[in-house]
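Written below as structure tokens is the structure these notes are about.
Showing chain A:
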Amino acid sequence: MFQIRFHGRGGQGVVTAAEMLSVAAFLEGKYAQAFPSFGSERMGAPVISYCRIDNKEIRLREPIGEPDAVIIQDPTLLNSVDVFSGINENCYLLFNSKQSYKELGIEDFISDFKSQRVGRVPATELALEHVGRPVPNAALLGGLAAITGIIQVDSVVRAVREKFSGKVAEANVVVVNAAFEMTKKLLNSGG
Partner candidate 1 sequence: MIKPFAITLDTGSSLANLTGSWRSKRPVFVDHMPPCNIACPAGENIQQWLYHAEEGNYHQAWQEIMKNNPLPAIMGRACYHTCEGECNRAKLDETVGIHAVERFLGDLAIDNNWRVKITVPRSGKKVMVIGSGPGGLSAAYHLTLLGHAVTIFEASPKAGGLMRYGIPRYRLPRKVLNAEIDRIERMGVEFKLNTPVRDIVGVMEEDGFDVVFAAIGAQLPRKIDIPTDNSIQIYDAISMLRKIEMEEELPNIGEKVVIYGGGNVAVDAARSAVRLGAKEVSIVYRRSQDKMPAHQFEIKEAVEEGVKLRCLRVVRKVENSSVIVEQMVLTDTNKPFPTGEMEDIKADTLILALGQLVDADCCLSNVPGVGVLQGNVQVDAAMRTGNEKIFAGGDLVPCERTITVAVGHGKKAAKYIDAYLRQKEYTPKEKAPIATYEKLNTWYFSDAPKTVQPILNLIRRQSGFEEVLGNLEEGNALFEARRCLSCGNCFECDNCYGACPDNAIDKLGSGKRFAVNYDYCKGCGLCATECPCGAIDIVNETI
Partner candidate 2 sequence: MLKQIEGSQAVAETIGLCRPEVICAYPITPQTHIVEGLGTLVRKGIITNCEYINVESEFAALSVAIGASAGGARSYTATASQGLLFMAEAVYNASGLGLPIVMTIGNRAIGAPINIWNDHSDSMSMRDSGWIQLYAETNQEAMDLHIQAFRIAEEVGCPVMVCMDGFILTHAYERVDVPRQEQVDAFLPPYEPMQVLDPSDPVSIGAMVGPEAFSEVRYLAHYKQMRALERIPEISAEFKERFGRDSGGLVHPYKTEDAETIVVALGSVNGTIKDVIDEMRLDGKKIGSLSICSFRPFPLERLREILSPAKQIIVIEKNIAVGMGGILSANIRMALRGLVQPVTTCIAGLGGRPITKKSLQEMFDKTMRQEVDDINFLDLDWEIIRRELDREKADRRSGPIAENILKDIGKRLEE
Partner candidate 3 sequence: MEQEQKVKFYQKGTYTVGNRLLNVKERSVQASMDRSNSLTCGHRACQGCGEALGARYAIDAAMRATRNQVIAVNATGCLEVFTTPYPETSWQMPWLHSLFGNAAAVATGVAAAMRIKGRTEVRTIAQGGDGGTTDIGFGCLSGMFERNDDVLYICYDNEGYMNTGVQRSSATPPTARTATTPIAGPEPGNVFGTGKNMPMLAMAHKIPYVATANVAALHDLEKKVTKAMHIKGARYIHIFVPCPLGWGSKPEETIHVARLAIKCGIFPLFEAENGKVTSTVPIREQIPVDDYLKIQKRFSHLFKKGHEERDKIAAIQAMADENIEYFNLLNSEGGS
């Protein structure tokens, strides 16, 4: 079982990200479970969502305390929420930022992790560029596909097309692919 935790703020599509990921996994014939850390629906409040992926039925209903991957959709959360709770050095980390880890002030922290498992994508920028709205979730899923391989980027694309339609879907597809390539490139360049 592979467990992913998403951190973000209301309005950034945190819940949708987990859902799309679960759909992508489903499309690959896997079992997946996505659920939000539930709360009132308010913009801007910190939001967590979860996704589990497995090859057999998932019965577990607890929130993900020890994730295999953490996606931080909003780096401003680094100062207010313990986004790294329950992780170990094998954990995948993906940040939405065009800033360097140094600029983000986590250079030291991530040095404990395997460099191939830490990525960052300027997801909001990509979204603004292609979709026109600051919704980083699709890009980050592209990035996740790139760093983890738990999901194929094609599956993410299909999930995006299930969730959205028309121009929005295609714009997001561009974003997913771009993020995937950028992340790959980043990893290949050694961070």
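On the choice of candidates, all candidates are chains of the complex that A comes from, given by their letters.
The rule we apply is simple: a residue touches a chain if its C-beta (ideal position, glycine included) is under 8 Å from a C-beta of that chain, and two chains touch if they have at least 3 such contacts; residues count from 1.
None of the values given here were measured: they were computed from a predicted structure.
Peer 1: Consider chain A on its own, then decide which of 1, 2 or 3 touches it in this complex.
Peer 2: Spelled out: of the options 1, 2 or 3, chain A touches 2.
Peer 1: Which residues, counting only chain A, touch candidate 2 once they are in their complex?
Peer 2: For this pair, the touching residues of chain A are 15, 18-19, 22-23, 25-27, 31-36, 38-40, 58-63, 65.
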